[in-house]
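Note that one protein chain of the assembly has been removed; the remaining protein chains are unaltered in position.
The block that comes next holds chain A.
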Amino acid sequence: MEGITGNIATVGYGLATIGPGIGLGIVIGQTQIATARQPEVAGRLFTNMMIGAALIEVLGLLGLVAGLMFT
């Protein structure tokens, strides 16, 4: 066994995607539930979902940027 060579930053980005992944799952899933209950406000819900998703997404992307910056 010669051990693994590589950069730990790649693992870091993988970890950084977990949190936003969970967050996006909750946001999108809850929007689906809410839309199913009240289809008449679907437009407003979608806009709010996009805003929330955009805020969450930035966290995952910070991981990507950090991975590229600090290698």
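Observations on the structure shown:
FYI, contacts are C-beta pairs under 8 Å (C-beta built on N, C-alpha and C of every residue); 3 or more make two chains touch, one makes a residue touch a chain; residues count from 1.
Quick note on the criterion: contacts and distances are computed from a predicted model.
Missing chain, UniProt protein name: "ATP synthase subunit a", from among "GntR family transcriptional regulator", "Ferric reductase", "Putative ABC transport system ATP-binding protein" or "ATP synthase subunit a". Chain A meets the missing chain through residues 5-7, 10, 43-44, 47, 50-51, 54-55, 57-58, 61-62, 64-65, 68, 71.
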